[in-house]
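Here the structure is laid out as structure tokens; the discussion comes afterwards.
A protein chain is absent from this complex, but the other protein chains hold their places.
To keep things simple, chains are lettered A and B as they appear, and every chain counts its residues starting from 1.
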Amino acid sequence: MSGRYVLRRLAQVVPTVVGILVITFVLIQLAPGDAADTLSEGDAEYTRQLRARMRLDRPLIEQFWAYAKRVLRGDLGVSSTQNGRSVKGLIGEYLPRTMLLMGTAVVLSTLVGIALAARAGRRPDGPLDATIGAGALLGYAVPVMWLGQLAILVLGLRAGLFPVGGMTDPRVSYGGIDHLLDVGVHLALPVLVLATSEVAMVYRVARTGLRQESQKEYVRAAHAKGVRPDRVLSHHAMRNALLPVVTIIGTRIGFLFSGAVVVERLFAWPGMGTLLITAAERRDRPVVLGVVVVVAFALVAATLATDLVYALVDPRIRYD
Amino acid sequence: MTSRSRSGTAFLRRLLGRPAGVVALVLVVPPALAGLLAGRIAPGNPKAQAYPTFRPPSREFLMGTDNEGRALFAMVVHGLATSMVTVVSVIVIAAVIGVAVGALSGYRGGVVDGVLMRLVDMLEAVPAFFLAIVAFAVLGSDQNTLIVLLAATSWTALARIVRAQVLSVKRREFVQAARSLGSSGVRTVIRHILPNVTPAVIVVLPLLASRVVLIEAGLAFLGLGDPNRLSLGYLIANAQPHLQYYWWMSVFPGLVLTSLVLGFNLLGDAFNDVLDRPSEGQAPEGRAPARRAWPGGAGRQRVVAAAAAGAAAGPLDVAAVLD
Partner (left out) sequence: MSPPSSTDRVVATTSSASRSGTAAEPVLAVRNLRVRFRTARGVVHATEGVSYDLFGGEVLGVVGESGSGKTVSAMAVLGLLPANAEVTGQIHFRGRDLLGLPPAELRAVRGQRIAMVFQDALAALNPLHRVGSQIAEAITTHHRDVTRRQLRDRTVQLLGDVGIPNPSAAARRYPHEFSGGMRQRVVIAMALANDPEVIIADEPTTALDVTTQAQVLDVLERMRERTGSAMVLITHNLGVVTGVADRVLVMYAGKVMESGGIGAVFTKPAHPYTIGLLGSMPRLDQDGGRLTRIAGQPPSLLDVPPGCAFHPRCPHAQLPGPCATDVPELRTASATGHRSACHFADDLTRVSPSGPSLEPRG
């Protein structure tokens, strides 16, 4: 992949980053109290220092510049409700757990979605195709919050298959493999719920892509060469249909974060979502803003990664 | 140019002709109406009811009662009202801003376009849901705030679509420059834009609506909604501690919410089918005649399709192909 393309893509990131900073800065300004209050409520000493450092008597542009520098350096302020813990530290503790949840959901949903699309694509418009299609529509439309409750109700409470809360069993403290298993068991339901709507999306995109590619001339040309139908499907049609799936993963990460927030609340999963909601309830503005900034930046990084992966996979746009 | 009312009824008829369209309307219209007529259907303050608690669904209580003796039916209906008010307000505002910005951006081009598109990119950087949470924490939990915020994050999609349409129309105008449109001023361009823009915008609106419904309910579910309004999300959250034995507290609000979301999505698909035929090479119906005169793309596609006899259904109408 040409270095020029990478550079260009990186350059496009800059305005978005600026945008994130601007939006959060504007929100800070809109809050009652001055900016330093918003960013550091509670600790009076820190507030005073911050106020001085932020030069709140200076024009907005300068304030913005100071704010931007602080954020980019990693200083996201101090929590107002958690004994002055640094926001960065809090996020560092909670974020990985969300990554675990989201990462598993993404991988699972992608694999299952593609597999389903391939299976359904073998007999287009057959009974399997129609059934899975309808299921996908439902899976996509059912709101995550309710789906989660249904999962808890059916799989957790009634059937007793999975624990319905937390990341680990609070009664016992495991080590090593047992710990992993404990986390895994607690991870199952949240991932299942989060992945369901994702599977639906991946399936729809992959299936549509497959349908479109199957009608293209090169597929017919492959048949004309005598290639076996299942190889035509896997090697030609599916391979090409996977391109939009890559794109979709990138765009869905934003929705995935939102879904994760809800899921974490439902299952008391101690991740960023829980952190965010708790902070929002307590009006812990530094934490809320910090989380949003981090999530937005993570999204930018994810989109960038998606674009680069896409360029890697599609030779047509490498040589821009 | 087709008259508005004629294409309106024709559109409705075509929509009803499709199973997806019918299902979508069935899923969307009853809840929407219920929400809009909440005051009539379930008068009074639903939160102030005092019926026996935890009654399962019955003839008297269609959806049962909850942990505080409130009839779920009334609560659901008022929750729908909140959803509908939010949806309608957001869509109206977002449409106005989106169309205006998109048209301006596409028509003017140049620096104006650049700046506006940068603005669009920036606004799309942060997911709307998170922004709403932040707004809640920072600005308080008023429904109007939410409406403004959702509108502010929804207009961008419309702006992009409108801009694309304007650009394509603009190009065509220049192609036909030989015909000397004279000063193809704002008026002419608008007269050509509107028929082409409206279908594309209409297709997206239900999807926007679905998104708004979900965010509004999601926020309420998390406890971050307007405490003065009843929301379906709140109802679902309220059901959580009582899931084991009182399933109706979760199921009814959930079903209604799902119906709304599913319905909007299907509606968007159905609109898309009716108003836009992307890959079949047929000229989309209800478009301005100017489109037919445009050679290239669709025409060539039809020729290839006919020559390869690959089209399964439809355009083997040879006469049309040789145009």
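Keep in mind that, in the parts below, contacts are C-beta pairs under 8 Å (C-beta built on N, C-alpha and C of every residue); 3 or more make two chains touch, one makes a residue touch a chain.
On a predicted model such as this, the values are computed, not experimentally measured, just so you know.
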Field: Residue in contact with the excluded chain [from A:R4, A:R48, A:K69 or A:R239]
entry: A:R239
- request: Using the definition of touch stated at the top, determine which of A:K69, A:R119 or A:H223 touches the missing chain.
  value: A:H223
- prompt: If the missing chain were put back, which residues of chain A would it touch?
  reply: 216-218, 220-229, 236, 239-240, 243, 313-316
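Just so it is clear, only the chains that are shown with their structure count from here on.
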Task: Can you check the complex and tell me which residues of chain A touch chain B?
output: 15-20, 22-24, 27-28, 30-31, 38, 137-138, 140-146, 149-150, 152-153, 157, 212, 215, 217, 220, 254-255, 257-258, 261-262, 265-266, 276-277, 279-281, 283-285, 288-289, 291-292, 295-296, 299-300
- line: So, in the complex, the side of chain B touching chain A is made of residues 118, 121-123, 125-127, 129-131, 133-139, 210, 214-215, 217-218, 221-224, 233, 236-237, 239-240, 243-244, 247, 250, 253-254, 257-258, 261-262, 265-266, 279, 308, 310
